[in-house]
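Only one protein chain is missing from this complex, and each of the others stays in its spot.
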Amino acid sequence: MIAFIIRRLLQTVIVLFMVTLIVFSILQVLPGDPARTLLGPEASPEQVEQIRDELGLNRPLPVQYITWVEHAVQGDLGKSIAIKEDVTGIIGEHLPKTLYISILSMVLAIVIGVPAGIIAAIRRGGKIDSLISVVSNFGMAVPAFWLAVLCVYFFSLKLGWFPVQGYTSPFKDFWLSTQQVIMPVICLAFAALASFARQTRSAMLEVIMQDFTRTARSKGLKEGTIIIKHTLKNAIIPVITLVGLQVRNIVGSTIFVEQVFNIPGMGRLVVQSIFNQDFVVVQGCVLVIAIIVAFTNLLIDISYGFADPRIRIK
Amino acid sequence: MSHLLEVKNLQTQFTVDRNVVKAVDGVSYYVDEGEIVAVVGESGSGKSVTQYSGIQLIPTPPGKIAGGEVLFNGKNLLQISGEELRQVRGGEIGVVFQEPMTSLNPVLTIGYQIIETIILHLKMNKKDARKHAIELLKSVGIPDAEERIDYYPHQFSGGMRQRVCIAMAMACKPKILIADEATTALDVTTQAQILEMLKDIVKETKTSIVLVTHNLGIVARYADRIYVMYAGEIVESGTTKEIFSSPKHPYTISLLNAIPRLDDPKGRQLIPIDGIPPSLINKQDICAFLPRCPHRTAACSFKPAPKLETVSGSHYSACHEDITTEAIKEVAAARATSEDSSADAFNDNQSDNENLLEVKNLKMYFPVTKGILKRKVADVKAVDDVSFSIKKGETLGLVGESGCGKTTIIRSILRMYEPTAGDVIFDGQNIAKMPKHKLRPIRRNISLVFQDPFSSLDPRQTAGSIVGEPLIIHKLTKTKAEYEKRVNELFELVGLNPEWKNRVPHEFSGGQRQRIGIARALASNPSFIVCDEAISALDVSIQAQIINLLEDLQKKLGLTYLFVAHDLSVVRHISDRVVVMYLGKIIEVADWKSLYENPLHPYTKGLLAAVPIPDPFVEENREHVMLEGEIPSVMNRPKGCAFFNRCPMATKECSEAEPPLVETEEGHSVACIKVGKEVRV
Partner (left out) sequence: MTTEIIASEKVVEQKVKKTSNKKRFLRVFLARKTVVASLAIIFIMIICAIFAPLIAPFDPYKQDYTQILADPSLAHPLGTDLIGRDVLSRIIYGSQAALLVGMVSVAIASVIGIILGLFSGYAGGLIDAVIMRAMDALMAIPPIILAVVFVAAFGGGLKNVIITLGLSLVPTYARLMRGQVLAIRESDYIVAQELMGSTNIRNMIKHVLPNCLSPLIVLITLNFGVAILAEAGLSFLGLGIVPPKAAWGSMINDGYKYLLSNPILSFAPGMAVVLVVVAFNIVGDALRDALDPRLKGSL
C-alpha cells in the first residue's frame, strides 16, 4: 500500500511537470507584449526593450521555463504585469473564496446526489426514479451560467430572497456570507449532483446484479440490510472515481458562477487577467488549479485502498 | 406420505425481447429428509431456475412464476413473502452457488458474512456467533479458522471460498442444502474433497442435499435419486441405479453414450447427440428432444409432449416409445462407425515416427516485483525444467490442476512468451529464442484451438472471414476464387454449412463456434495443433461431437495434437501418451494404458481416484482415497518434492531433494523416489 502511494505520488509529480510545460507553452503565444502592457502605449521601443531584458523575456525559452519552474517551486509565481503585485499574493487572496464555494458545492452534490441515486436504484422504474432521472438529465445539460442567470432572476429580482451578487467572508459576517453564497453554491453543485445521482444509481444496479447479492438474498437478509451492508459498500467505489472528475468540473465552473455573482475568486481572476493581458497571473492561476486537481485525484486514488480491500490487502 | 419438499407442476417463465421463455415447464419432484437428490441437465435445461424458483430467487421481472406449488413442510413457498420467506431462506434452505469467485461479497470479511446469517436466524449475540462461525469454518476444513475468519474473500483460493460458502449455507443447520454446480469451477481433487464433505454433512445432520449438476460421474457417485432435465422439463427420474442400469429416455441414453469414461475400453466410439438443445422461446407442445432423438418415429411429431410415466417402481420416463435394450444397441451400432477401425487407429504404431516437437529443459520464470521501483525480488517458476516430446501423428495429453503450468507450457511453445531457458525444437528448428520475424513462417505449421468458443472469435467478423484470415496473413491463396474455394472446403471439413459464411459468431451455438475455431486452426494446413481445453466449455452432449471431429481430422490429415485438459476421462479417450504435471514440473509420463491402468506417482493415483465414473455400480466398489490439502501456490513451492505435504507415502527424505524424473519401464517415467526405488529393488 505504501509503495502504491509513493508510486502514485511520483506519477503526480510527473503530471505536474507536464502541466507546467503545457501552461508555459500556451502562454508563450498569448497576444500582447508584457513589457508593452507594463509600460503603456507611450513608452519608446528602447524602454520596452530594457524592460524585456529586466523581465528576462529576451532569454532563450528553455532558460525562461527553467527559471519560472525554479521560482514556482519556491512559491514565487512572478509579478503581475497589470496590477504590479506578487502573483502568489494575488492568488492567496482569491483562492480561499473559490475553495470555500467549491468545497461547499462538492459536499452539497455528494450529500444530495448519492442518496438520490440510491433511492432511484432501489425504486427502479418507479415514479421517484423517473423524477430523479429527469432532474439529473437536465442537471447535466443546464449551463452553470444560465442557471445562475435564472437564479438571480427568480430568487433575487422576483422573490428578493437572496442578494443579487457579492461575497463576504463567513468569518466576517456569517449570516450575510451564507445568504450570498447559497445561490452560487447551488449553481455550481447542480451538474455535479446530477452526475453523482446517475453514477450512484447505475453503480448500485450493477452491484445488485452481481452474484453475491443473490447470495445475500439466499441467506434471508432483509432488502434494506442488503442495500446498506452489501451493495452500497461496493457501489461506492466507482462513485469515488467520479469525485475526481467533478472536482475538475466544479473548479472549472467557478469561472462562470463567480462572473455572474461577482465573487472575487480564482475564476474571475483568470478571466480578468486574460482581458488585461496579464499572462503571468493566468499562468499562476492555471498552475495552482492544476495542482489542486492533481492532488485531489491522488487523494482519491489512495482512498480506493480504504474502500476496497482487494487493493489494500494484496 | 408427505415429503420434506414437494414441487408440483412448477412453471417459471422469463420475458426476453418480448418473447416468453418457458425455462421451467411443469416440473414436479420431491426431496425427502437425509437424501441426496441430483438434478441433472445441460446449460439451459432449467435445472438451476427450478431450484431458485422455490425460494423466490428469480429476478422478477423478467422472471415470473406462472404456476405450480412448492410445498416445504406443508407450506407453499410460492405464497409466502416478507419475514416468513426470509426465515426459510438461509434458515431452512441453504444455497451454495456455482461461482465461488463471485458469490462472496468482495468488500466484507468472510467472518462478517457468516456471522450476519447466524445472528439473523439463530438470534445469537455477536460473540457466540463468532465462535459458532469459527467452528463452522473448522468443520469445512479451513485451516487457522480463528485467524482467517477476518480475511476477505480474495485472500482465499477458489476451493477455500467454496468451503466458506458451504459453511455459510450450513450456518443455521438448514433442512435442505441446494448445491448448484457447486464444484464445477473447481479442480478435480478439490471437487472430490468438497463432495465427500457434503456427503458427510448429510450423514451427520440429516440435511438433504439437492445436487444440481451436469456431471454424470458426480451423480453416479453421490446421488440417491436422480431427475434428468431437458428443455425445462423432467424427462426421466428414478433411483441412481435404475437410471444408470436401464436408462429409458432417449436423452439419458444418448448422454451416457456420449461421454467418455475412465473405465472405457479404448477405442470406444463416442456417440454424439446431434444438433443443439432447443430454444425455449415460444415452446410448442411437442417432445422437446424430438429433433435430436435417434429413436424418434413419425408418430412422435404428431403427439403432444410426452408425460412422465412409470417404467417400474420409482422409475419414470417421458417418452412416447418404449425403447427396448435391443433398440438401443441397434441404434448405437448404426451410428458408430465400425469400432474395429477406430481401435485400429489407436493401435497404429507411432513409436517409429520421428519427433515433431521436442521440449528440452524448458523453464519459464516470471519475476516477482516489489516496492516502489518494482525491483525484482524473486522468480515464480511457472514451468521449471520440463522436457517431453511429441511424435508425428500422435496425440499427447497434458493434464494437471490449476497452477500446474500447463497454460504456461502452451504459451511458451506457441511463443507467446519467450522461454527463460531451454529448447523448443519444432520440426528440427529451435524456436525457443527465435526472433519474431523468423518465427512468422513457422507459425503456419502450428495452430491453437482455444478453450472458449465465445471469446476466441472476433465478434465483428463474419465466420468466413475468421476462417479465411490465416489464408490472407500467410498469403496462401492467390485469387479471390481460390480463397473462397478454400474457405468453403474448410467449412465442410469441420462439418459446417458453407452457406453460413456470412453469419457473425453470435449467430452460432457454442459447438458450432468451436468448429469455426477448428476450421481457422486448419486453414494454413498446419501439422501440429495445440488444443487448450478445447472442449471443456461445451455442453456434455456437444463435447462428443467435437472430440469425434478432432479424431476424425487427425486420421484424415495426419495431424499431431497436444491436447491440454483437466478432464482425465477425455484425455484418456483421445491421447496416445499422457504427461501429468504438478506445480510446474512433470511428475509422470507414460502411454495412456500404463498411466491409467498402472499409475505410479501418488499424485496421479489421487487424481484418478478423484474422477467419478458415471456408473453407480462401479463407484460402489471403488475405494475413495482423497488427496488431502490444496495445491500450494507456485510462489512458495515446498522444498524437495513439491507434492510432499499432500503425499500419503511421504517420508522425511522426500522433503530433502527434488525427485528426478526416472524411467521405470519403457516409456513410463515418474518423479518419485518411493516408486523409483520399488522398481529398482
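Letters A and B name the chains as they come in the text, with residue numbers starting at 1 for each one.
Everything that follows uses one rule, which is that contacts are C-beta pairs under 8 Å (C-beta built on N, C-alpha and C of every residue); 3 or more make two chains touch, one makes a residue touch a chain.
Remember, it's a predicted structure, so these values are computed and weren't measured experimentally.
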item: Residue among B:Val383, B:Leu457, B:Val487 or B:Ala642 that touches the chain left out of view; value: B:Leu457
item: Touching residue (missing chain; options A:Ile83, A:Ile112 or A:Leu205); value: A:Leu205
item: Selected from B:Pro247, B:Pro278 or B:Pro419 as touching the chain missing from the view; value: B:Pro278
item: Touch list for subunit A against the chain that is not drawn; value: 11, 14-16, 18-19, 21-23, 26-27, 29-31, 137-138, 140-146, 149-150, 152-153, 157, 199, 202-203, 205-206, 238, 248-249, 251-253, 255-256, 259-260, 270-271, 274, 282, 286, 289-290, 293-294, 297
item: Residues from subunit B at the interface with the omitted partner, ascending; value: 17, 274-276, 278-279, 281, 291-292, 337, 414, 416, 439-441, 443-444, 446-448, 450, 452, 455-461, 469-470, 473-474, 492-497, 507, 512, 520, 524, 545, 548-549, 552, 556
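Everything that follows uses one rule, which is that only the chains that are shown with their structure count from here on.
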item: Subunit A and subunit B, separation of their C-alpha mean positions in angstrom; value: 52
item: Parts of subunit A lying in touch with subunit B, wherever the complex brings them together; value: 3, 6-7, 10, 210-212, 214-222, 225, 229-230, 233-234, 307-310, 313
item: Subunit A contact footprint on subunit B (complex, rising order); value: 55, 57, 85-91, 94-95, 97, 99, 102-108, 116-117, 120-121, 152, 154-155, 165, 168-169, 370-372
